[in-house]
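Every protein chain but one is kept in place in this view of the complex.
First chain written, first letter: the chains are A and B, and each begins at residue 1.
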Amino acid sequence: MHIPDGFLSTPVWAALDAAAAPAVGLIARRAQRTFDDSKVPLLGVMGAFVFAAQMINFPVGPGTSGHLVGGALLAYTLGPAAASVVLTAIVTIQALVFQDGGILALGANVLNMAILGVLAGYLPYHFWGRTRGRRLAIFAGGALSVLTSAVLALSELLFSGIRMPGTVLGVSLGLFAVSALVEGAITLGAIRALEAIQPDFICRPDARRSFALGAVALAAVLLVTGGVLLASSAPDGIERLGSARALFSTPFSGYDIAALGRGWFPKAAAGLVGLGLVYGVCLIIGRRR
Amino acid sequence: MAALIEVRGLHYRYPDGTAALRGVDFHLEEQESVALLGANGSGKTTFALHLNGLLAGEGSVTVCGLGVNRQSAGQIRRKIGFVFQDSDSQLFMPTVIDDVSFGLLNQGHGAQESAGRALAALERVGMASAAAKAPYHLSAGEKKRVAIAGVLAMDPQILVLDEPTTFLDPPAQRALISLLQELPQAKILITHDACFAAELCTRAVFFDKGRIVGEGSVLELVKSFGWDSAVRR
Partner (left out) sequence: MHHVVLDQWSRRSSPLHRRDPRAKLIPLIVFLVVLATSHRLLPVFSACLFALLCVTLLWARVPLGGVLARAAIVLPFTIVFAAVTWVAGDPARGAALVLKSYLSALAVLAVVSTTPLPVLLRGVEMLGAPRFLLMVSQFLYRYLFVVSEEAQHMRKAAASRGGSFRAAAGALAVLFARSYKQAGEIHSAMLARGFQGRFHPLAAPHFHAADTAFLIFASSAPVLLRVAIERMV
């Protein structure tokens, strides 16, 4: 989900831009050191591939079809760092040329889709890509990449005070879950078809795996995702929008930030800690490649 | 007289082990135009990619007196210009002028000098008015001419063109033939189009399964290998 400008509150978009900028710089610099400019055409063309791949329809039910989002597929074929760069380029082009996603919201969209979404999608493969559970890992990765991006976007909107009554939230989450499953299925189908053409298209997961770190990373991702899901479905959450007051107000807001309920601050803290953990693992896993 | 290109005993295997070239001997003289004929997969393009070091096999390849290897690749690529079959793969920069200057900038020339020489090359091929255009606005024939300009700008002694008439309609083919006839460089033309080859080349070699199995004029080879129906004269 691409967040347009005008939705996120100032502290949210500013904080996410501030968080995304160094992350993108780091990943790009890493990619450049490893690849120099020789890999630019490959990453650019594969970015164009992801755009074009949207045209291929996958029947997923009576009268409905889905299409590839692509984060996990790119991570399995180009590696997670390169996949992040490609997706950042995609999100940027989408914002500039197709007005899909805002400019001030670029930090948020890049973090959600190009960085955390790719990481979430890659983690199952990193652990179980060489085991018998490989197919399930690929499916799970595809699903997790879409689910993580969508849930993060939703939580950013909620933190910005966009009101969502329980039913709307439930429907949104339901739609996210469906599109996550679709992405898992399409990613798996595409990987299998690719293996039939040329097995070495697909990256082998790094042989040296640190289970402890990886477990922490996975836990962090699940924490952020699950935490928001629980928070939003908890009865003391959204229903108290009207009565609860914000724990703090910013100098930028001319009206009240709709709070998520009295449990607002602990949930925000958990989310931030989770993000921080994921970042740390991102850097560490990145260094190992 | 030393040949511009001298190849002896060239062997090459693909990474999966299939033999692509099985002992090819070849030579190219100054200002000569030679056609490489043969069926798809016979090794013509694979052979040509050894001439500028994009592929490395066993045997000796000498271009303008230099042995082709990793160290000499930079120098060799200034002397031999390669026009690829797919113009879209060759015109990868955002505008025509950016693309034609690419080679010059890589050689270390300054921005202004590169732009000037690029424009001169574009004029040579009749595409100077398209300098600021994006490649996808051009027709197949125009793209091919811009690709040639990009190679000409580097002032090579040898031009290699891989299937240049693919995607070109008859008028564009005729325009290409006139352009190539005007260029003084030695040329190697990889082509299926016997008519096109006959108009431009004094000599031809016939590839079959990784070997050169015939050499002579285009028309002689076409007759002996049964490609008569392709020649429309």
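The rule is simple: a residue touches a chain if its C-beta (ideal position, glycine included) is under 8 Å from a C-beta of that chain, and two chains touch if they have at least 3 such contacts.
Not measured: the values here are computed from a predicted model.
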Query: Which visible chains touch the chain that is not shown?
result: A, B
Field: Hidden partner chain, touching residue among B:38, B:135, B:164 or B:210
entry: B:135
Field: Option from B:43, B:103, B:164 or B:210 whose C-beta touches the chain left out
entry: B:103
Field: Of A:19, A:69 or A:86, the residue in touch with the unshown chain
entry: A:86
Task: Name, in rising order, the residues on chain A that touch the hidden chain in the full complex.
output: 4-7, 10, 13, 24-25, 28-29, 31-32, 36-38, 40-49, 51-53, 55-60, 68, 77, 85-86, 88-90, 92-93, 95-100, 102-104, 161-165, 168, 185-186, 189-190, 192-194, 196-198, 201, 241-242, 252-255, 258
Query: What residue numbers in chain B mark contact with the hidden partner chain?
result: 49, 52, 54, 73-74, 77-78, 81-82, 84, 86, 88-90, 92-95, 97-98, 101-103, 105-107, 111, 114-115, 132, 134-136, 150-151, 154
